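Of the protein chains in this complex, one is absent; all others appear in place.
Letters A, B and C name the chains as they come in the text, with residue numbers starting at 1 for each one.
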Amino acid sequence: MMIEALIAVALIGALVTFVAPNRVAGKLAFAISLVPAALSLWMFTAFDGSGNALLDGDLAFESHLEWIQLGEYSIEWFVGLDGISLPLVVMTTILCSLAILSSWTPIDSRESQFYGLVLFIEANLIGVFSALDFFVWFIFWEAVLIPMYLLIGVWGGPDRKYAAIKFFVYTNVASLVMFGAFIALVFGLGDAVTSFAMPEIADAMVNGGVQSSVFGIDPGTFTALVFIAMFLGFAVKVPVVPFHTWLPDAHVQAPTPASVLLAGVLLKMGTYALLRFNFTMFPEQVETFAVPIAAIAVISVIYGAMLALAQTDLKRIVAYSSVSSMGYVILGLIAYTQFGVGGATFQMVSHGLISGLMFMSVGVIYNVTHTRSVEEMSGLADRMPIAVGILVAGAFGYMGLPLMSGFHGEFTIFFGAFQADFAYAPLFTALAMFGIVIVAGYLLFALQRTVFGPYHLETDYDVGRAPLHDVAPMFVLLALIIALGVAPELIFDMITNAVDPILNGGDL
Amino acid sequence: MVGTGAGPFSYAPAIALFPLAAFVISLVFGRQLPKKGAIPGIFATAASLLFSLWMFATVAGGETYHETLYEWSAGAVTTEVGAEEIAFSFGLLIDPLSALMLVIVSLVAFLVHVFSLGYMNDEGETGLPRYYASLGLFTFSMLAFVYADNLLMAFMFFELVGLCSYLLIGFWFRTKSAPSAAKKAFLVTRFGDYFFLIGVVAIASTFGTVAFAGEESFVVAAETAIEDGTTLFGFDAQTWVTITGLLVLGGVIGKSAQFPLHTWLPDAMEGPTTVSALIHAATMVAAGVYLVARMFGYYALSPTALSIIAFVGGFTALFAATMGVVKDDIKQVLAYSTISQYGYMMLGMGVGGYVAGVFHLMNHAFFKALLFLGSGAVIVLMHHEQDMWKMGGLKDKAPITYYTFLAGALALAGIVPFSGFWSKDEVLFDALIVGLEEPVILAAYAMGLLAVFFTGFYTFRMVFLTFHGEPRTETAEDPHGVGWSIKAPLVVLGLLAALVGFVNLAPIAKVAGMDITFLEYWLDGEYGYVEGLTYHHYHEMVAFEEGYIGSETTTMLLSAGLSLGLALAGAFAAHTLYNVPEPKRHTTKLGGAYTVLRNNYYQDEYQVWLAEGLTLPLARTADLFDRSVIDGAVDGVSGASLFGSSWVKRIQTGLVTNYAALIVAGFIALLLGLGLYGGWF
Amino acid sequence: MAAYQLPQWAALAPALLLALTGLVLFLIDSISPRSTDRTLLAGTAAVGALASLAVAVWFTAAGVGTPTVDGGEGVIEIFDGQFVVDQLALYFMIVVTIVTALIVVASYDYLAGHTYQAEYYSLVVLAATGMATVAAANSLVTIFIALELTSLPSYALVAILKDNRGSVEAGLKYFLIGALSSAIFVYGISLVYGATGVLQLDSIAEVIADGGADGFGGLLGLGILMLLGGIAFKTASVPFHFWAPEAYEGAPAPISAFLSSASKAAGFVIAFRVFNVAFPLGEIGNVIGFDWTVAFVVLAIVTMTVGNFAAATQENVKRMLAYSSIGHAGYALIGLAGLSADGGELVMGAALMHLLVYGFMNTGAFLFVALAEHWGVGRTFEDYNGLSSQAPVACGAMAVFLFSLAGIPPFGGFFSKYFLFTGALQAATANTAMLAVAAALVVNSALSLYYYSRLVKALWIEDPPATRDRLGQPTGLYAAIVVAAVMTIVILPGFGPVAEAATGAAEALVN
């Protein structure tokens, strides 16, 4: 019942915070959010699962509960963790606590509602990563939309309404497409499945798959179509070029903590879902579509990086660079080797931490300068050395500096992709790797313009040191990033252990 | 004779960890500490030096060390040569080469720390903790790189030293130029590292190992692959080795500032002079060449790669030397000479002159550190004035600085018997004998030889302009004094620059038939050695023929005399032109050539154009495309549906009779449609 | 089991209780004609509605109508089959009574200082009676009568604000279109009667099965189409939807809620019963040449599209909700379109679930509009700007309703909508035309997302206008809204029983 406890604490906490007075809301929410964080850390130490959750592995903290009987299909409350989802859950809980801490300064209106929503998001995110019944999973998946919509819409920047609705509708349409495709698949499987439990479906897919023709389409084509539809559905969430345009708008308008969660966790939902569904249930299609997907990944990396290069708004830069980083993840997944998929999963966590750190740093800068434009500031290091120090560290983490988590993630992805089976894998990898040069280009450019050089600020504010509760979360993240960089096997082992069954068609 | 963890070697990790500790201490407590963190740095480097010497001694005692300390990632792979497993780890490899390099690095680092006391602390400089922390981090990374036992670990610390270089070049971040120079340095080297990383990934996924030494090293794997004629990634083994080798070479060219990625080094002089001495002369820049030496066995398998290395080296040597001739800033001259000198090392390596390359690497580390520190001293004397035309006549005001600097200059110019002569001569000799068989190498040799003249010239131009003649400014009249902390390192290095050459007197050895080529024996495993990493082994592997003019000895004397003569010629030219009370800017006489040299052959221009003239507009176009086309499509969909909506709702006219009509019409439509479908009529 | 001892006719208790309540209200009115004792009137109505709700729930729990094979009491037939009380009937009685109770409670405040209180309540309750009766009616006669019993009070209710031009206009349009449709409906009945010679649904089925209607294919088909027309009017489906936007916009908001939730449900129960019982799929195909599902496929697609597209750019909140309710009628129609000779209880069950959830969320949404009208803040989106800062609870509830209507978790609307989607896809495996329906569903719910969130934006994101005096907190309205909101939320975790009841009812009808 641990997972239920996590979710319950967050949900109840959300309600409590929602009715709490604005003054205390922030501190209250932070205190509450520490509980799931602590619990999840304990779960991390007590983790005893092995294998992949979908391919009859031993789950940790598993629990079932009959819920709904829909015709001949049963829907049950079914949650559990394996080596892939546990690190993501831990990352989520930690990131949420830190995000709450980092919003003490910028959020100065309707606090109780704000923090309530953040806790509500946390509950759903935990659910997304731990649910193993399709409907349960989909509820959490969709329920994330409302709070994020409001976070962007209410506390966002000047153009927030457009950004919020764009995010809301765009991602929801994608979910609908994906949902339809998956349900069609379930019916296509016929009597092989009698519930929406993902393990059952995955099992049916891996051993046998769709046998008879559906909608008058022959099984092969049908499965391929489903694969494509689901890939597109998730591609929006990831996001993959060319479905990425909601991301920069959402990021730029969103308040700092929302950006942290958006980049840190929400994007991972997409890649996580890709791994759980497309790359676990469709081994054959993965091989069939390897080259086009790899091409998409490379395009995302390079194109995203190029876009970041063209930006002058710090948040836009980081936003586009997220597109680029997600491209790496896709590349790792499509590599379909232990290092590739494992590295991709590792990169999900790593990028979650690093992008969180970056957005926090940008947020801190914005708090004191009230601008995010590269043109309007310079020499901030002169006034806020510590915050800038962390920003620089984070930037180098983003560039994949060794001994920081980003390097392990990217290197393993590259290594895994280089030896992938599909045609020209080394070439694709080499192309994608050029991203590490461009990323250095735009980040160093931004650093040079903003934090170095003679101190100067266009806006009429004077920069002082950032308060502790702004800097503390960044320190924590930096510590985690370095920890994972020096000792990646902390999570990499359990990840690879959970990844193996995917690659070996079900057996460990 | 590979030793186990027991014995002195079990303390080896400490060599790198001392500076790391210093880094943490200075970073956290730097503000409170006296001297702002210099003390921990000095002690740490001193300790590292002692331990390095201890290791050196132990290796001399015939032991070596190859141990995996910490495995941070492992997993299943499908490699070309069939290995199923791979483990990425941190491990130490202490053989003659790395032991020697450890000593060099820790020694220079120590001296630079001491020098910094005088150079940085006296000026009321802010941000010293940051400075010493970065120095500590750099020393840590560099030492770790030096005794890394596998390619990936090497790459990781290769990157880290890049970071430190970035931080230290940008130390005076409040200026506009320093941050930009730092950015440039990191970007250019990063561009090289991009190829390096591909190389690492390729090698790892080809052979399933990244180890430098031992039976399961990728070098051995490559050898066997070539023997078995395996096909790797669709190429025959030989070609693939060449490709991967060249990919790794990308990193080398970046770090060791070889053409065409040399442009960052002169700009890097924006950093404190001490940094230039440590990082951009003695150690980090050496990392590239050291890497070639470290995996020389791999390059030895591919003549193509070797000759490319040689040619790049030779070309860079000449290319940079010519640019050094026209510089007025003392540090700029040294910067270009550095590039040029590393060209020599590459040349040496490229022609299979493993010993020669390492020899020159060592000598250069000392005399170039000396020269930079000396120039640092001069800059202190001159109240941070770097233009040589504003100096002059410092000879009598600062004798110690002068004579040490002179020693360095003689070594750099390659005048007998100073260290530079011996190593440079050996490099050229190796190049010549191979060149007599390989035309490409001969061209490289020619360029290297020509460069000797320019070296002699710009070196003494620098010396004369700085120290000789009449003082040309008031500051030159009464210079600011320098303390012991500046003088001591100069003296130490001065002695080394003068004497260290005697460890490998190859020519004399040949002539007199004495066994005094100690360095060669050292690298050849006369003392301790690791299987497969010895000079002999390399020498057998290298596929180059060697030819002689007459006998070997005559050839050698010939080349030695040639290079020495050219060096002296250069020095003499400088003497006649600049060793006068009131020197003139003769360089302007070069006319068009002058402007070209002055602008460094427009290397920066085209690289800046690549970045800002090509990439940036491209990015802007992409951005435009993104906002207009892709995002436009998204907004277009919503716009279209809203337009549709505004159209659909118009049916609701508000006239109830219209409703009735529409209902009937709709009903009839349904009726007809279904009637036809059902075949009623 | 208590249901045993009761006489057969007692199975109609929910409807009868409502009728009784109506009479009691008349009584009160006749005793004190001028009485505006809101508490008494609203109270009586509410008690009546809740009582019949309680009875209906009790019956369901006791297993009335559940096939005996499933350990239930079996279907109860009254007046030799003119009425049947089965799971479907009870299910819809529950829906109707819930809505009635909600809007009666809400009206307590809405009608403050309004004449004709007694009439209002008695009309509402009578209409509810009609709806409850419709749920149980099993013959075209009883269906028609019950339908009229539903419609006539509704006409009056829509127009009850006699001095409000909007209300009157709405009443007029509703009435005229209503009259036209009922005429068409009756004519359809007459044709069906002509083709088969009977009016009781199951007898019609028998006649068709025996081939008694062969040769009358065209006649029967036309009749069926005309019945469809009458039903489409009740459910506000295209092309008989034209009355809906005006009626909902003009009518007093609680009545809009009543019509758009309960009345629509009544329409659907007719559709489900008539088409499943009287014209069983397969056999009917032999007579009229095609299965009527084709008609519903077309209607479903057109209805949901017209409804949502017309709603997308509305400026008037009430009108937007009106169009959205047309769109939802389209969703529910999937329940019929997806049926096939060999089952389809999943999709039809989903439609039933949707109607129940809809009873909460849509009623709640209209009641919020009622609240806004009570406050007198205005009717357009702009007028609603920033209400959340002054009435967070009500606005929170409204957000719940809107998101639920959009089908976003964690609200009941999510399940019903996605089950409909699921059902449509399952049906598509048998009948590929359903793919088009599913596609239409995707497009439309995307669009609906846009305009629902537009209202949320107005309430929660926009800043309130400077000049707006503080808003009261009418007990009744708040109570009704909050209850609806809570139900909309808790129905998600508690969806098991709902799904069970719905699929059970559907199963009983389909097979």
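Quick note on the criterion: contacts are C-beta pairs under 8 Å (C-beta built on N, C-alpha and C of every residue); 3 or more make two chains touch, one makes a residue touch a chain.
Criterion: contacts and distances are computed from a predicted model.
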Given that one chain of this complex has been left out, which of "DNA-binding protein", "Thiolase C-terminal domain-containing protein", "NADH-quinone oxidoreductase subunit NuoK" or "Acetyl-CoA acetyltransferase" is its protein name according to UniProt? "NADH-quinone oxidoreductase subunit NuoK"
Please identify which of the visible chains the hidden chain touches across the whole complex. B, C
Return the single residue from C:61, C:112 or C:179 that touches the missing chain. C:179
Please identify which residue in C:141, C:209 or C:277 touches the non-displayed chain. C:141
Which of C:168, C:209 or C:479 sits in contact with the chain that's absent? C:168
Missing-chain contact, candidates B:28, B:655 or B:676, resolves to B:655
Omitted-chain footprint on chain B covers residues 649-650, 652-657, 660-661, 664
Residue positions on chain C contacting the omitted chain are 140-141, 144-145, 148, 152, 155-156, 159, 162-163, 165-166, 168-173, 175-176, 179-180, 182-184, 186-187, 189-191, 193-194, 197-199, 219, 245-246, 249-250, 319
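One rule holds for everything that comes next: only the chains that are shown with their structure count from here on.
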Out of every possible chain pairing, which has the most C-beta contacts? A-B
If I average the CA coordinates per chain, which chain comes out farthest from chain C? B
Central subunit by CA centre of mass proxy: A
What is the distance in Å between the mean C-alpha positions of chain A and chain B? 37
What is the distance in Å between the mean C-alpha positions of chain A and chain C? 42
When centres are defined as mean Cα positions, the distance from chain B to chain C in whole Å is 78
The positions of chain B in contact with two or more other chains are 638
Multi-chain contacts in chain A, i.e. residues touching at least two other chains, fall at 169
Residue set of chain B touching chain C in the complex reads 638, 641-642, 644-646, 648-649, 651-652, 654, 656, 659-660, 662-663, 665-667, 670-671, 673-675, 677-681
Would you mind writing out the residues of chain C in touch with chain A in their complex? 345-346, 349, 403, 408-410, 414-415, 418-419, 421-422, 425-426, 428-429, 432, 435, 438, 442, 445-446, 449-450, 453-454, 456-457, 460-461, 492, 495-496, 499-500, 503
Enumerate the contact residues on chain A facing chain C in the complex. 66-71, 135, 138-140, 142-143, 145-146, 149-150, 153-154, 160-161, 164-165, 168-169, 172-173, 176-177, 179-180, 183-184, 187-188, 214-216
